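Here the complex is missing one protein chain, while the rest keep their positions.
Chain nomenclature is as follows: A and B, assigned in order of appearance, with residue numbering initiated at 1 for each chain independently.
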Amino acid sequence: MTKEDEFAHRLITALDSSVRDMDAATLQRLGALRRQAVASQHSLTHGHQILSLLQRHSLVSVLLALFILISGYWFVQSGQPAYSPETDILLLTGDLPPNAYADKTFSKWLDARSPF
Amino acid sequence: MASSQEIDAFLAGVERRAFKQALFTIRDHHSALDVVQNAMLKLVERYHDKPAEELAPLFQRILQNTIHDHFRRSKVRDFWVRLVSPLRDKDDENTETLESLAAHAESTHQPNPEKEASANQHLAAIEQALAELPQRQREAFLLRYWEELDVAETAKAMGCSEGSVKTHCFRANNALAAKLKDRGISL
Partner (left out) sequence: MARRTFPVLISLYFLAHAGFTHADSAPTWMQLSIPERTALTPIAYDWDQLPTDQRLKLLKVVKEFAKLTPTQQQIFYARLKPWTQMTPAQRDAARDNFKKLQELPKSEQSQIKRLWSQTAGSDPANPGGGQ
């Protein structure tokens, strides 16, 4: 181990002590977040149950397929404006980055300022 | 495929360090918790089918990206909030207010100091030094030495080359040593 590594490891030892002594409220909160995340895995691995459900109830499958077909058709027919790349190129090369424009506070302010 | 218990055990081992990592960049207790929550959920969502031994580098990559995203969005939000708040009732005086905000903006580019109490003087200085490092140097340093990822794993987590990882680490080490020396702290 180099001198650099030794220095880094001494520094990390100090950091480890701060983690050991973390306040109870934060530790509790972290535990709760972890349990939430682990619980969400359960619903992911059991999603395939829906598929086998459909296999067994073919009438439901037919209706579902019809619904998907019809709603897909309606969505396309609802007419989306033609895309213009000019705005995007200006956004991607302009003074402010695109994520600045997307901010909700900015949206609200612009709406309030609109003359309409 | 990692079982629930394995994922739980992994997250239990990494959650405190993940929180501290987020705090170094984001500097807000509540937001750092949000970031950890998002990272945990994304890990489970995307990689619950990976074996337990692969989770560490995958989680670190998610964590770093989540920290970056949050930091970027909060800087943007701060900007618009500062711009917009004084203008709410002063429709006729927008120009002046914007100009005074320009002067204000120059003086307010200071992150809030770390509010967490720390009995250990050394620790406070170490945390301060880490927080002052450039983002990429801090990331490389913590991933290599605290999370104990190897160079290749660190490069993947950071989305950069292995050479860059070594450079960032080297500079981080030097900067930290210099800062602590300035404060009269020798480890």
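Quick notes
Assume a residue touches a chain if its C-beta (ideal position, glycine included) is under 8 Å from a C-beta of that chain, and two chains touch if they have at least 3 such contacts.
As the structure is a computational prediction, the values presented were derived from the model and not from experiment.
Among A:9, A:42 or A:113, only A:113 touches the chain left out of the display. Listed for chain B, the residues touching the missing chain in the whole complex are 25, 68, 71-72, 75-76, 79, 83, 94-95, 98-99, 101-102, 105-106, 109, 134-136, 138. Contact between chain A and the unshown chain involves residues 54-58, 61-62, 65, 68-69, 72-73, 75-76, 83, 85-102, 104, 106-107, 110, 113-114.
Convention: only the chains that are shown with their structure count from here on.
Contact residues on chain A toward chain B in their complex (touch as defined above): 4-5, 7-12, 14-15, 17-19, 21-22, 26-27, 29-31, 33-38, 40-42, 44-45, 99-100, 103, 105-106, 108-109. By the touch criterion stated above, chain B contacts chain A in their complex at residues 4, 7-8, 11-12, 15-17, 19-20, 29, 33, 36-37, 40-41, 43-45, 48, 72-73, 76-77, 79-81, 83-84, 87, 118-120, 122-123, 126-127, 130, 141, 144-146, 170, 173, 176-177, 187.
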